[in-house]
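A protein chain is absent from this complex, but the other protein chains hold their places.
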Amino acid sequence: MMAAAPTLAAWPPLVAVAAGPLDAGLTYNTLVALAGVATVGFAAGVAGTLALLRRRPLVGDAAAHATLLGVGAAFLLTGRRDLPTLLAGALVSAVAALVVLVFLRRIARTRDDAATAIVIGVSFGAGLALLAGITARGLPGGAGLEQFLLGHAAALTAQDALLLAAASCATVALVAVAFKEFVLVAFDDAFAAAIGRPVGLIDTALVALVAVMVVVGLPAAGAVLVTALVVIPPVAARQWTTRAGRMLLLAGLFGLAAAVAGVLASTLRPGLATGPLVVLTAAAICVVSFAVAPERGWLWRRSTLPGGEESP
Amino acid sequence: MTAVAAPILEFHDVTVAYGRRPVLWNVDLAIAEPCLFGVIGPNGAGKSTLLKAALGLVPVVGGYVRFFGAPLDRVRGRVGYVPQRETVDWDFPVSVMDVVLMGTYGRLGWLRRPGRRERDLARHCLDRVGLVGLAERQIGRLSGGQQQRVFLARALAQEADVYLLDEPLAGVDVRSQEQIFRVLAEVRDQGKLVVVVHHDLRTAAEWFDRVALIDMRLVATGPTADVLTPDNLRRTYAGRVELLEEIGRAVAERGRTP
Partner (left out) sequence: MNPTDGTVLVADAGFAFHGWSMATAAVVSAACALVGSFLVVRRMSLLGDAIAHAVLPGIAVAVLAGGRLGGPLVLAGAVAAALVTVWLTRVIHESVGLAEDAGAGVVFTSLFALGVVLVTLFASQIDLDPQCVLFGILELAAFDLVPLGPFLVPRALVTAVAVLGLVAATLLATWRLQVFTAFDQAAARAAGVPVAAVTMLLLGTTAVATVAAFEAVGAVLVVAMLVVPAATAELLVHRMPLVAAVAVALAMVGACLGWVAAWWLNTSAAGMMAVVLGGFYALAVLLAPGDGLVARGAAGLGLAWRVAREDWLARIWRAGEEAGGAGEVARPRPRSAIERAAAAWLEWSGVVESRRGMVRLSAAGVREAETVVRSHRLWEAWLGRHAELPLDHLHPPAEWVEHHLGAAMRERIEAEMAAGEADPHGREIPREAGGRP
C-alpha cells in the first residue's frame, strides 16, 4: 500500500479553491475512487440500456448473485484479497451462472423465470455458505469479504479505481463501435438474422457486457443491488427521449450521477454501505423522470387534453 | 445445348420441424420467373414457416432451398425480407428513418455508419411508399398501414432482386392495402420476384400472378386461376392435416401413432 496520499491542499491553488468546500474528508484517493465509480456508473447505464432495448433487463440478476461464490473461491484458491483477484473470481462465477442459466433453459427445458430464480437463489446460497465458512474458520484476510454484499466504495484504492475505469471504458467503447448492430438486433432480430447478422453472437456479447458491468459494479453497489445500477437508469432515461442514441447517453449520465451521489452520501456516516444509497439515488432520478419528463411524465399528461398526441 | 437458368427460388423436398415435430412436409416448389407470387393456406398451415425456412430462420431437416441456384449465404444481398408486424416492439425508440436505414446495413457491414448515399436511398424508398413526410416520427406513432409501409420501405432499401413478405397486409386498412400492392406490382414490373404470404383468398385471386397452396405440405401451385379451384381449395382448407399432425406428434415423442 502506498504512503499517506497527498490531500487537496497540496494541489494547484485553483483546484484547491474550487474544491474548497469539499476538502474536508476528501483526499486524492477518494477523488480517484469517485472518478472510477463515476465511469462504472456511466458504463452500467449504457450496458443496461442495451439490455432493456433487447427486452431482457434482468439478464444481469443471475450473474450478480453468483459473484459472491467467485469472490470467496478466488480468495480460497489464491489467498489474496486484492480487488483484481477477487473480481476475476467474480467474473468467472458470473459467466458460469449464465452458462448454467442457458443450460437450464435450453436443455433442461426449465421455464425462463424459474431458471433465473433458481440460479439466483442457489448461487447466492453457495456464495454465502463459502463466505461464512471462510469467516468461521478465521482464515487470515477472510474478514471483510462481506463488503461485496452491499458495496463499500470507500475501500477502493486508486489502482483499483483505475482498473474499474479501464473495464468500464472498454465496455463503452465496444458499445459505441457496434451500437447500430445492437439496436438492429434489439429492434427486429428476425430481420437481423435474415440479412446475415449472427444474432446469437450479438446477444452473447450483450450478456457478456452486462456480466462485466455487474462485476465491475460490485465495489460500488454490492452483489445484491448491482443489477439496480443496470436496470434503473435506462428506465429513467426512456422517459426523456424517443431516440435510442440519446437514451443510451442519458442512461449513462443518470448511472454516473447515481453512483457518485451514492458514494458521496455514504461518506456522511460510517457503516453505511454504498449500495443502498446508490440505488436510492437512481430510484429518485427515476421517480423524477416519471413525474416531470416532457410528454411521458405524469405531470405532463395531466395537463394535456385527453386524446392528445400520445401514442396508443 | 443451351443451359437452363436456375430458378429464382427453389425449395427441394423441404421438411421443416420445430423441435422434433415436423410442421412442413416435403415441399417441392420452384419459381423460375419474376412475378407476384402468393403463398396461401389456412392459419398455422406453415406458410410463414416456408418463408422463414428459405431465410434460414428455422432449421430445414430435409432437402434444401436455393436462390438463383445458390445457397442463401452466397446471395444474401439479393434477398429482401419483410417480417410479420407482431414481432416488433412499436414502443422502441427509433424513428421511421432509422428503421428504413436498417435496410442498408446489409451492404454497410459492421463498422460503417449510414452516410449520405444511404440516407438518400432511404428517403427515395419512403417516397415510393408515400411516407416521406414522416421520416422523423417515432414508429409507435404510426397507424397499422403506415407501419407496414415502413417495413416495406426498409425492404426496398435492401435493393434486392427477390422480396419475401410475411403477411404484409394483416391488420391494414383497405386503402393502405391497395397502396402496398401497387408498390409490389411496380417492384415486379422492374423484374423482381415478390413472394407474399397472404391470408385473404379473395384479394389473392385479384392480385397474384401465381400462387402456391400450403397446408403442412404443398397442395398445388401454378397460375392463380388454375390453382384456386374449388377442388384444390377443398383439399387445402378441409384439411387432411390431422393425419400429418398426429404423425408429427409421434415423431416428436419418438414413438408410434396408435
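Annotations
Read from first to last, the chains carry the letters A and B; within each, the first residue is number 1.
Note that a residue touches a chain if its C-beta (ideal position, glycine included) is under 8 Å from a C-beta of that chain, and two chains touch if they have at least 3 such contacts.
For clarity, every value in this text was computed on a predicted model and none was experimentally measured.
Only one residue from B:Asp13, B:Asp127, B:Asp189 or B:Asp226 touches the chain missing from this view: B:Asp13. Residue-wise, the contact with the chain that is not shown comes from A:Leu145, picked out of A:Leu145, A:Val172 or A:Ile195.
Only one of B:Gly62, B:Gly77, B:Gly130 or B:Gly144 touches the absent chain when the whole complex is considered: B:Gly62. When the omitted chain is restored, the residue from A:Ala132, A:Leu201 or A:Leu299 that touches it is A:Ala132. The set of chain B residues touching the chain not shown comprises 13, 15, 25-26, 28, 62, 91, 217-221, 235, 240, 243, 246-247, 250-251, 254-258.
Although one chain is not shown, part of chain A still touches it, namely residues 52, 55-58, 61, 65, 104, 107-111, 113-114, 116-118, 120-122, 124-133, 135-138, 143, 145-146, 149-150, 224-225, 227-228, 231-232, 234-235, 238-239, 271-273, 275-277, 279-280, 282-283, 286, 290, 296, 298, 301.
Throughout what follows, only the chains that are shown with their structure count from here on.
Centroids built from CA atoms put chain B at 41 Å from chain A.
On chain A, the positions that touch chain B within their shared complex are 53, 55, 177-178, 180-181, 183-184, 186-188, 190-191, 193-197, 238, 241-244, 247, 309, 311-312. Of all residues in chain B, those touching chain A in their complex are 52, 55-57, 73, 76, 79, 81, 83, 87-89, 91-95, 98-99, 102, 105-106, 110-111, 113-114, 138, 140-141, 154, 158.
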